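Missing here: one protein chain of the complex. Every other protein chain is in place.
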Amino acid sequence: MKNIKLADSKKSSITKLDNSKQNKRICDTIFSKKSVPYLLLMPAFAFYAIFWLAPVISGMMEVFTDMDGNFTLIENFKLMFQSDLFGESIKNTAIFAAVSVVLQYFIALLLAVLLNSKFRGSKFLMFIAMIPMAITPTAVAILWKTGLIKEGWINSILMFFNIVKKPIVFMNAEGLSAVLLVMLIDTWTVTPSVMIILSSGLQGVQKELKEAAYTFGASKWAIFKDITLPIIKPSIITSVILRLIAAIQVWAIAVMVLGYGKAPFLVERIAFYVDVVPGLPTSEKIAFTLSFTTTVIVLAATVIYLRISRRKTGGNN
Amino acid sequence: MDRLNTIQKTVVAIILATMAIVVIVPILFFLNVAFSSDVEMSKFPKSIIPSFTLTVKVVPADNGEYEIFYDNGEGYRSILTTKNPIKLENHFRRQYNVSVPGEKLLRDFSQTRINGPMEFKYQKDILYNFKQFFAIVNNALPALKNSIIVSLYTIMISLTIGSLAGYAMARYKFKFKETINVSMLIVRMFPTVGISIPMAILLIKFGLFDTMLGLALLYSVPNIALTAWITSSIFVGINPELEEASMVFGANRFQTFMHITLPLALPALAASSMYAFLTAWNDTISALILTNENQTLALVVYKAIGTTSSGIQYAAAGSVVLIIPALVFTFIIRKYVNQMWGGVEL
Partner (left out) sequence: MSYLVLKDLEKRYTKNGPLIVNKMNLSIEKGEFIVFLGPSGCGKTTIIRMICGLEEVSGGDILIDGESVLSKKPKDREVSMIFQSYAIWPHMTAFDNIAYPLKLRRVPKHEIKKKVMTAAETADIVSLLDRYPAQMSGGQRQRVAVARAIVVKPKIFLMDEPLSNLDAKLRVSMRTELKNIHIKENSTSIFVTHDQAEAMSLADRIVVINKGMIEQIGTSMEVYHDSATKFVASFIGTPPTNFFKVKIEEIDRELYATSKSFKYKVQSELKKALTPYINKNVDMGIRPEFIDVSAEGNKPSEYLCDTTINFVEPQGTHSILIANIGENETKIMTTKYMDIKPKTKVPLYVREGKAMFFDEETTRRIK
């Protein structure tokens, strides 16, 4: 039996075990060190080729062919732009994404900092703060709907404390107040997950770095501003992108609490065309185009945000 | 260095107390609704503590009938007058969540003939709303089964393909490694909605539309990349010498992977499973797009909510069932989430 030596003799023990085969040359090529990683990645490649690449491409193709199958650049986009509530959905999505992310970060950072000092009960409070994010989003919508209906508990509380004389009909909210409503509910749900990320970032700041600043005269605020904040910047950047991506795709709360069309968002429109008026050929095209547009917006937002944050950091991350 | 003065301490306490209230109060009210009967739903203002009993006032009326009074916060109101046991039973069941046979009710009420108007207390059937949810809402029970099935599929697919990929990324140096790293990142963050609709068409071609397997395939798209990422960082942490020792003593690569590497990577696998589970269990939009008859529980609950607010307590009960596994798993993996996100840079 020939003893084929590989370039890396440490792994030669593997080939020794394959020695028994007659056509060991073939075995060696298949199981040689070079090809193993590619083999292991093959299932993933295959999966993504079929179930990601293909849909993405076919989706794009759908967007650029009209209903008769001919190539068109803007026909479907025209359909989309003219579709019901499209303009408003873009406006709402933009406002929602921008404002809610900022709002959530302020609250999450505040809570993360407060809960970071390990006082008695801080673990328990952290646990409580995390509950909303563990609840299925669909259930969250129902949770809040039970409160927002005319005889719901929100009105009960408001009237109990005499804040209002008559119950507010939340369900009639329209326009910006509807968006605000969705934003508040979303904040309730999502802030915990932001807080967790920031919290772990905060814990990663070594104690001695803060002590050194304190030794040299920094006040608590200076320590936070000059030391802590810059160090947790990577956590903040990562999580903002993820939040942004999710925020752009908001829809379930709007639909379940207020109903279709009351607070239009990009993905809410997609759900509309899939759930409420499927079957129309225009619906299909509009849905495809909307998906495509949403995806493009998400990617664009990500890239833009990364560019801005890289520049601010001065390229040292 | 960390001491706060009294004013600062009070402010902190107020902020944290507010947070706790804002989180807990809505949940309490929600749970209350999930256990509320129909009449309780019409009560206004709502109470925060659910009642486990029902109190009605019964007044004897002519013709052997009884008048039932119920207090929904604004004094006793007359609700129903009858002596029909079936009508009584249905009324008590549907309106009050009380399951008592009609004959027994009549017997109890007969005491009022002797004693005059009386109050009666009955135990509420606590699980009534839950039973109703699965009875009224179409497909609720099958949907529960479906959600479990699709979650399991997702876990299986993501874990097998993902951990192999993760192992490759951890243990080997090869060309394109960086490219693959970046592309996995892209796939992980790709908005699922972008491929859901094209996926539907693809699944139709494969005959997998409206099946749990088809849905699981979609869910696995981000999850395989996520699993690969989670497992690769654990694999990197496992000393390669442990694997080399195994091979020196006679195992081949595959046996080593199964007997040595995988068991050591258990936490990563557990975390990946739970992520996969949560993706599948919680999702609504993809299920909406990719299924027709075979819906998942999240989708069913979504549809159950309707636009009117009547019957919302049944949807609430269904949501409670939906929430429980999600709650449990999220808390189990939160430790892992901590490790992952702390200091992660893009």
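Descriptive notes on the structure:
Order of writing sets the labels: A and B. Residues in every chain begin at 1.
Definition applied: a residue touches a chain if its C-beta (ideal position, glycine included) is under 8 Å from a C-beta of that chain, and two chains touch if they have at least 3 such contacts.
Everything numeric here is computed off the predicted structure, so don't read it as measured data.
From the set A:Met42, A:Ala94, A:Ile131 or A:Ala218, the residue in touch with the chain omitted from the display is A:Ala218, counting the whole complex.
Summary of contacts with the chain left out: across A:Met42, A:Leu85 or A:Ile231, the touching residue is A:Ile231.
Counting the whole complex, the residues of chain A in touch with the unshown chain are 206, 208-209, 211-218, 222, 226-227, 230-231, 233, 316.
In the analysis below, only the chains that are shown with their structure count from here on.
Chain centres here are Cα averages; for chain A and chain B they lie 19 Å apart. Contact residues on chain B toward chain A in their complex (touch as defined above): 1-2, 12, 15-16, 19-20, 22-27, 29-30, 32-33, 41-46, 48, 157, 160-162, 164-165, 167-169, 171-172, 174, 180, 187, 189-191, 193-199, 201-202, 217-218, 220-221, 224, 228, 244, 247-248, 250, 252-253, 281-282, 284-285, 288-289, 298, 301-302, 305, 307, 309, 312-313, 315-316, 319-320, 322-323, 326-327, 330-331, 334, 337-339, 341-346.
By the touch rule above, chain A contacts chain B in their complex via residues 10, 13-14, 17, 31, 33-34, 36-38, 40-41, 43-44, 47-48, 50-52, 54-56, 58-59, 62, 110-111, 114-115, 117, 125, 127-139, 141-147, 149-153, 155-157, 159-160, 167, 188, 196-197, 199-201, 203-204, 210-211, 214, 234-235, 237-239, 241-242, 245, 248-249, 251-252, 256, 259, 267, 270-271, 274-275, 287-288, 291-292, 294-295, 298, 302, 306, 317.
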